[in-house]
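A protein chain is absent from this complex, but the other protein chains hold their places.
Chains here go by letter, A and B, matching the order in which they are written, and residues are numbered from 1 within each.
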């Protein structure tokens, strides 16, 4: 008997149509954005390059090149930069009904220290997304990249494209210059609320601070595992600054932050609020109430407790069945496979909501 | 005596408060006495516990005796040791010497606090055990202070504020861990600290309540660092207790750290077992606060998720008040053997108490 070489890609592994809430599209190389940049900023970029916090001393060699699955490199260019390859390896292979693009291009717009350049790069990325991704592929939706460290500039970009329904949320990165509840971000939330867009906060970013409240760790493992602490600080800031009292229609999606830290954070915040609420009189409901009303969570990286019933207990502790949304994080190395990621079998109705129903409702797909 | 915990408990977090720099003057040398007098230096300002915050257990003006809670041995005896039927009580002192930028002044103040603690508390009250206060921002000077007083049998641990300039797992702090081991002391990492850098990954929060809530995240970062940077591999006998940092977050941290270690361990090959295995072997947590779920059935779930009954140690955290209930209310409904472990056996084993 002879063997045949295996055919790649394999047929779709998921029977359920999924909505993938975290896909990273990228430029094949940096000059792909040039046609979308005005002359002034094109020259600026060429002469001075990226000036961001990343290059002020915060580098860890990562697990894999481009932090990608090693099998996600297209024939040419970076992982996530080739629509045809992405269709084949992700959209077709996994029966993706809709996918939400979250471009993290180099430092993207928000990482730039020059805020006007940041705004120009954000505009270029969004125009590039329309032309190269949203127009040619109807299954794709995108997050709007904004220079979020400046409320006015961010609001202007949201107003510019907020009417295009293929942009389904505003993209922020978890590591910001200040806690996200503070006033400097309010204009952004006001604009997002005006256009009915959720604000998505994705793993990563650099705001000029160490990733811990106790300085810089030495290793990528710590940097990577440290992101839940960053998300926790942001959730506490949103709640205790009273952001949801000011913007009652604001919806926030926590992307690639995990789930398991949230129940204990709610317990801790509720107890602290009982004791210390006289400091924050605008916050007149228990913090967990705001969390369960205003926050959505993507599932990747999936929590993997040692026993499968513990995963179900975690979901019960969360009590946010209508707020959990599946994501693969393609093409990154910590990709979650739709058919095998869950450590325990979920009730069919809950599984359907996580795989597509909740995202369909939130993003109005 | 308390019906729920019975007689003979070990209380792992009783605050010792320096009421004013005046009490330290007898323990400082001529230079520092003159310097403090001439500059009107009042000592480090305690921002970790705002005086009017309900969690801080102040204001002292509410108290009939007018004493600053935690600064008067008669009061601590009456309200903590006698009231709880305490067999051993571990003193923790949050005097923020780490906020004093002059490392020599910080070291002098730390030494004065330790001598005051020894003379006026530990020598006078056999139920008490002490924590060595150190200028943690300068590990070499900290190690020198540990060597100076560490052999006194009443000291059982080194006190480190959880907020620090760098993670305690990094090489910079080896001198402290080495000195602690030389004197068979545990490392007690405690709520608070004023190292100058922000308490979150996204800078300075506006409110104390955020800082208070966020302190748990700094504990999480320190714990990740201790395991990953290899401290437990380098110092296999090291014992660490996380004090007043909350408990219920620990399962989620272990799950995440274990998961990511599987794919990234090549970067830190000295971490040879699941990170959670190091944590269960080397680390303990005080139980006040616990940050328990509102539903008591879920509390048993959280304790099950810890994966060990040896990790928790009872504390009153006098005079701080993290909830309206009594500290022992958290134990209500736990099985008796577990209650005994939490209130006595775990701490006796961890601190090797007689």
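Basically, contacts are C-beta pairs under 8 Å (C-beta built on N, C-alpha and C of every residue); 3 or more make two chains touch, one makes a residue touch a chain.
Here is the rule we use: contacts and distances are computed from a predicted model.
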Which choice in "ABC transporter ATP-binding protein", "Peptide deformylase", "Glutamyl-tRNA(Gln) amidotransferase subunit A" or "Rieske domain-containing protein" gives the name that UniProt lists for the one chain left out?
"Rieske domain-containing protein"
The one residue from B:87, B:233 or B:345 touching the chain left out of view is B:233
Of A:312, A:341 or A:365, the residue touching the omitted chain is A:341
List the residues of chain B that touch the chain left out of this view.
171, 229-231, 233-234, 261-266, 269-270, 272-274
In the complete complex, which positions of chain A touch the hidden chain?
1-6, 8, 10, 13, 63-64, 69-72, 304, 306, 308, 333-337, 339-341, 343
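Here is the rule we go by: only the chains that are shown with their structure count from here on.
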Chain A and chain B: spacing of chain centres that average the CA atoms, whole Å:
36
In their shared complex, at which residues does chain A touch chain B?
61, 63, 174-182, 207-222, 224-226, 228-230, 232-234, 236-237, 240-241, 258, 260-261, 263-265, 267-280, 301, 303-306, 310, 313, 317, 333-334
Taking the touch rule as given, give the residues of chain B at its contact with chain A in the complex, in rising order.
53-55, 162-170, 195, 197-210, 212-218, 220-222, 224-225, 228-229, 246, 248-249, 251-253, 255-261, 263-265, 267-268, 289, 291-294, 298, 301-302, 304-305, 307, 321-324
